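Note that one protein chain of the assembly has been removed; the remaining protein chains are unaltered in position.
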Amino acid sequence: MSKYRKDFPCYEHYPNLAYLDSAASSQKVACVLEAMTKTYTERYANVHRGIYHLSDIATGDFEAARVTVGKYFNANPDQIIFVRGATEAINLVATSFTQEFLQEGDEVIISRMEHHANIVPWYRLCHEKKAKLVVIECDAKGVLDMDAYRNAFNPKTKMVALTHISNVLGTINPAKEMIAIAKSHQVPILIDGAQAAAHIPVDISDLDPDFYTASAHKMYGPTGVGFLYVKKEHLKGMSPYQSGGNMIASVSFDDITYLEGPMRFEAGTPHIAGSIGFARACEYMMDVGMSYIQSHEQALLMYLQEQIETVDGLEVFGQAPNKIGIVSFAMKGVHPHDIASILDEDEVAVRAGHHCAMPLVKSMNQPALTRISLGLNNNERDIDQCIKSLKKVREIFSA
Amino acid sequence: MSKYRKDFPCYEHYPNLAYLDSAASSQKVACVLEAMTKTYTERYANVHRGIYHLSDIATGDFEAARVTVGKYFNANPDQIIFVRGATEAINLVATSFTQEFLQEGDEVIISRMEHHANIVPWYRLCHEKKAKLVVIECDAKGVLDMDAYRNAFNPKTKMVALTHISNVLGTINPAKEMIAIAKSHQVPILIDGAQAAAHIPVDISDLDPDFYTASAHKMYGPTGVGFLYVKKEHLKGMSPYQSGGNMIASVSFDDITYLEGPMRFEAGTPHIAGSIGFARACEYMMDVGMSYIQSHEQALLMYLQEQIETVDGLEVFGQAPNKIGIVSFAMKGVHPHDIASILDEDEVAVRAGHHCAMPLVKSMNQPALTRISLGLNNNERDIDQCIKSLKKVREIFSA
Amino acid sequence: MHDLYQELIIDHGTHPRRFGPLPEHTHHERGHNPLCGDDLTLYLKVEDGVIEKVRFEGSGCAISMASASLMAERLEGLSVDEAKKLFEKVHSLLSGTPVEGLGKIEALSGVCKYPMRVKCATLSWHALMGALEQSSEATEK
Partner (left out) sequence: MHDLYQELIIDHGTHPRRFGPLPEHTHHERGHNPLCGDDLTLYLKVEDGVIEKVRFEGSGCAISMASASLMAERLEGLSVDEAKKLFEKVHSLLSGTPVEGLGKIEALSGVCKYPMRVKCATLSWHALMGALEQSSEATEK
């Protein structure tokens, strides 16, 4: 049930840790850290344009990382841009793509269940352009209103940005359908895969979105890196985002020409070690197998949903039939911060707050929620420990 | 002479490596890698807003890193923004600061010796705003024309962006004087410290620029992280750069308020481990002592300059009286790429090309240059090995 | 015994004293932490430099509610100067310096070990200082 737990060195230091906050950021697997240390000690130099051996192998490793990440998501590496994370990727699209054509009165579709990363850049852009942010609601179970989505399109609709999986509700949205609908209206669509990438198979070639993004740190990988997939037809037309070295073909004070392809959007020295670590995390998950990961996490989710019923006074938000191992809840009369603090005393790590999804949490009339989120590293004992501690919270607060 | 060489694990794998490309990116010290591995294995969780222990210590380490970086540069941590590197920092300033007030006909001062990172963002901004890019030239020795700089100011001058040290010439520019002059005209100034930060003491409080930046990967630190210092009076007024989680105070679909301080400019999950590694690199250099670093590198530079005279047909570019350990040269009749390839066979790693400074290299009427750059890790043997190999190049090409 | 959630904290956190509006207030101030959602409004009736009556309204975690409740109880009858001195003492307590003579408020001392929670405990106290820095609302009008 937990044969991969040993790959996570955090448990050597905290054998009793019940880490239930993978949705915020996952713990790391040893092979990722080894790959990065190896890069830094044996295979390091700046990439691109260096003629000597170390620069050559660093460049090779860096570009091989792009291939591996592409393979994990079944996408052409020539369409994989390394970025800091999902947040940067969405900003990049809003700035270098949508900003170029969005006009006053146009509309951008997002949903109620977006993370701030997929709200604020669009909000700012719409504000600047006097365009309208159209918000698709979800029902009480946390299922996106697909009819509302379908009906939201009109000739003013110029961009769609939707999450693949909600970081609060766990809902797996019907990405393929969402993309097909946008496509039928010739509206480009970005899918925020930050919560999907480590938990369900993501086949970009099959989904065929215009943009897709995820962050490595939620995929058992390093901080400071993620990717943006861009459909080929947009890659050429998009204006550069940040600019500087590494992304130009030639510079004079009167004329500058930019590179084509992913490097056009990778100004400056990239996060070389991070990209290599990211690829190693992808490889690790491919070795484990996405079907194992899914069934492991689904089994734990079933167990968690069953067990959590035994705690009095809990209300769970997010009951979509199709969801990943994320369970957010409110406990009557107890503030989530108090829950998280008490759980912490029992080495149970859960997150409490608005989860960077204020519009969603507010719509539930909650000041904040407590969230349990699962990953490959978890086992049933983690859940038992959490449930036991939740019962303790009940006790303390009903004294 | 090389007592710190043992701190660089690359030499365990390549005992005969003469790594002379620190200006592109430095090799790493072991303690930096250890600090990051420790973060990832024992002290990892997402930062900010997590209530449990691991998140608490990760947040503490991350904020302590800001303090350490501030200490290294003698700047208030509340004015230190973590970014991907110097390139991102300059883009941030061009976008969130200068763009807000630059008007048609205004002027931005840069210099001939800037890295593309400090050219392209200003070029693009000026292009967009129909403003003028004013370029200060340097003389044959590679010394900035300070008279031209002084005379370049007029009421249209709205921004200055100059490098502290040239990555091709090694010239240490008189930053304090440059800043004072800009200040006397009430024009904000950004100093690109990418090449300065690991080689000379940088006292930001004393220099008092409006903006200062450097990248960790050139400071024996990790990839994917750097910092931007922002003067307090600008920090408040500056509009956010990227947006998403971590930088907002509240979000609804009708209104968004942003945090104040550095976090306002750190959207999304930051490069947590990288920032901690960056701080460890700063600590390492503080332990070694900047005066040791400087005298070590100056002694090697003297030796290199002396030895390189013994190679026939070399022309060295950059003879400023005040310079760091960077020596760029052309060899008559031999293309730099051929030089670098032959040196590589002897495990001598030097860079050949335009060094992301095309306007400078072109002004020297060279298609490219070969560059030797020194760091704390180097010793005289590295230089001997390089000189011997350069003589071999001469031989091969005069056969 | 739980460091953070002593009985007194739970009691005041779940049944805050002096909770409610105070129409006859002379000073009031909102304390709001958008990041964690704690949100309260403090009302003071100050007469001749003495805090005669204290009430507060709002919602938040047990720590913030308990801190506000204990503060409200303690403030009534104190002079404005005494209240300011009390703020300093509580500030020290929550920063980890042992302070004596705070009575029930000492139940908050465990909070200093939880940096993420300190701001919950200080919210009402900062609202107090904000309120006292204003001139009385009557004079304002």
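Think of it as A, B and C in the order they're written, each chain with its own count starting at 1.
Basically, a contact is a pair of C-beta atoms (placed from the backbone, for glycine too) under 8 Å apart; a residue touches a chain by one contact, two chains touch by 3 or more.
Note that the coordinates shown come from a computational prediction; the quantities given were computed from them, not determined experimentally.
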{"item": "Touch partners, limited to displayed chains, of the chain removed from view", "value": "A, B"}
{"item": "Which of B:5, B:176, B:231 or B:335 contacts the chain that the document leaves out", "value": "B:335"}
{"item": "Residues belonging to chain A that touch the chain removed from view", "value": "49-51, 55-56, 59-60, 249-250, 257"}
{"item": "Positions on chain B contacted by the hidden chain, ascending", "value": "333-338, 341-342, 345, 353-354, 367-368, 396-397, 399"}
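Just so we're on the same page, only the chains that are shown with their structure count from here on.
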{"item": "Chain labels contacting chain A and also chain B", "value": "C"}
{"item": "Chain whose average C-alpha position is farthest from chain C's own", "value": "B"}
{"item": "Centroid spacing, where centroids are CA-atom means, of chain A and chain B in whole angstrom", "value": "31"}
{"item": "Centre-to-centre distance between chain C and chain A (centres being mean Cα positions), rounded to whole Å", "value": "39"}
{"item": "Length of the line joining the C-alpha centres of chain B and chain C, rounded to whole Å", "value": "48"}
{"item": "Per-residue multi-chain contacts in chain A, two or more chains", "value": "337, 341, 353"}
{"item": "Multi-chain contact sites of chain C, meaning residues that touch two or more partners", "value": "35-36, 114, 117"}
